[in-house]
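A single protein chain has been removed from this complex, and every other one stays in its place.
Up next, chain A:
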Amino acid sequence: MKAFTRETSTVVFVPGMNCDTDQIIPARFIKADRAEGYDKFLFHDIRRDAAGALDPDFPLNRPGADKARILLVEDNFGCGSSREGAVYALVDAGIRALIAPVFGDIFFNNALKNGLVPVRLPRPLCEALAAHLADHPRAEVTVDLAAGQVVLPGALGSHPLVLDAFARDCILRGLDEIELTLTHMDEIRAFEAARIAANPWLGR
């Protein structure tokens, strides 16, 4: 996992309440090997018209949008299927942080495991940011994980970046959770022995 401390970037607003992972990456692409790169699948169908041509009005298709490292999205982004391909598509497209009032739960966890920072900000602030971006498309936002704050443009101010301390620590250090857990193997084995003894059917 790539470590994340701080990112300053322009922001693209991708509207859509309950934008589920089928929209982020349609099911037919999740068969692909990760080594191929998942960026080409990002929002594959919703950024195209019925004939398959890129829709010039889709926010990420606008000139310069590909430079943004931060997306502003709406309520319950990433709900639906647990496919981690949705996170791979965002990460491979260079997205490092997302801002929304609420994220889909499994998506949120998947993002954390891949060093993609999901920033939860209160709904009115997200709406104000969307309004600001409409007038100032080149405005920048700073997501500062080390300092635990998000700096918004204009008069929108700085706000605390609230993230579970464990996840924050893992991302700041680019820590590998499997390696961390393997250092606890003695405790795991002892726990497991007692658990299996009480539930012998689990061990056969």
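Convention: a residue touches a chain if its C-beta (ideal position, glycine included) is under 8 Å from a C-beta of that chain, and two chains touch if they have at least 3 such contacts; residues count from 1.
Keep in mind that, in the parts below, contacts and distances are computed from a predicted model.
A.B. asks: Can you pick, from "Aspartyl/glutamyl-tRNA(Asn/Gln) amidotransferase subunit C", "3-isopropylmalate dehydratase large subunit", "Electron transfer flavoprotein subunit beta" or "Nitrite reductase (NAD(P)H) small subunit", the UniProt protein name of the chain not displayed?
C.D. replies: Spelling it out: the chain absent from the display is recorded in UniProt as "3-isopropylmalate dehydratase large subunit".
A.B. asks: Provide the residue numbers of chain A that touch the chain removed from this figure.
C.D. replies: Within chain A, the residues that touch the unshown chain are 15-18, 20, 22-23, 26-28, 30-31, 33-34, 45-46, 50, 74-76, 79-84, 87, 102, 104-106, 109-110, 113-114, 164-169, 177-178, 181-182, 184-185, 187-188, 191-192, 195, 198-204.
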